[in-house]
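All remarks here apply to the structure that follows.
Up next, chain A:
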Amino acid sequence: MTNETLQELLGSWFPNPEASVASEPVEVTEGEDAIEAKEPINPSLLEFTEEGSQFLNVLVKPENLHQLMSKLKTTAETSFDYLFCLSGVDWGTDLGIVYHLESTKHRHSIVVKVKTEDRENPTFDSVCDIWRTADFHEREVFDFFGIKFNNHPNLKRLFLTDEWDGFPLRKDYVDEINMVVK
Partner candidate 1 sequence: MQETTTINNNFKSEEYFINMGPQHPATHGVLRLLLTIDGEIIKKVEPDLGYIHRSIEKMCERDSYQQIVHLTDRMDYLSSHINNEAVCLTVENALQLEIPERVQVIRTIIGELTRIASHCLWWGVMGMDVGALTTYFYGFRDREMINDIFEETCGARLTMNYNVPGGLMWDIHENFVKRVKDFVAHFKTKIPEYDRLLTGNVIFQKRTKGVGILTKEDAISFGVSGPVGRGSGFSCDVRKYHPYSALDKVTFNEALRTEGDTFARYSVRIQEMWESLSIIEQLIDNIPEGEFRVKTNAVIKLPKGEFYQKVETARGELGVYVISTGTKNPYRLKFRSPGFSNLSALSHMATGGKIGDLVATMATLDLVIPDIDR
Partner candidate 2 sequence: MRIPLSITDNIQEWLVSMMSESAASYVAMIIVALIYLGIFAIAGLFLVLIERRVAAWFQLRIGPNRVGFQGLLQTMADALKLVSKELTGTDRADKFLYNLAPYFVIISALMALGVMPFTKEFQAFDINIGIFFLIAISSIGVIGILLGGWASNNKFALIGAMRSGVQTISYELSVGLSLLTMILLTGSLQLSEIVEVQKGGWLIVQGHIPAIIAFMIYMIAGTAETNRAPFDMVEAESELGAGFHTEYSGMKFAYFFLAEFINMFLIAAIAATVFFGAWLSPFGITESIPWLGVFWFLAKTLVLVFLMMWFRWTFPRLRVDQLLTLEWKYLLPINLVNIVIMAFIVWQKLIIQI
């Protein structure tokens, strides 16, 4: 599947309720709302971009994550059955996860991203039940970013000791003793 068709298909799974509401009055009301209306309203809850990446990027809201992921895996046209990379990322303000998916049947790839601004208690749904490899990867992310996963069978620190203070791969992590910063 090409990126365009993928984008169309995925977008149709999560229609944006605001978009359908907004699209009707756009024709009727003009004047005050004209500036707002000119901004394209995303017809989907997912945000797509291909900019600066060789894959199609999908940004999904945390509450839709698990639903999207299971659909990506089970739908015959997509069948993304190979989760080859799961990385935690600290974008400064947001904490998030990047899922790299590939289909072993169709040989197309996609990148799914999910973000949250909650730095105190970031939580996402686990995708362990969809791809079993996520078990270890999510534990690694939990270990280094402090991101918690709902329904993870065994969410413990993987590399660091349980007593370790802080989450080393976060950008605001400071360890004056052990870290050499140039």
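The set was built so that all candidates are chains of the complex that A comes from, given by their letters.
Quick note on the criterion: a contact is a pair of C-beta atoms (placed from the backbone, for glycine too) under 8 Å apart; a residue touches a chain by one contact, two chains touch by 3 or more; residues count from 1.
These numbers come from a predicted model, not from an experiment.
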Result, touching chain for chain A in the complex among 1 or 2:
1
Of all residues in chain A, which touch candidate 1 in the complex?
51-55, 57, 81-85, 87, 89-90, 98, 100, 104, 107, 111, 131-133, 135-137, 140, 158-161, 168-169, 179-182
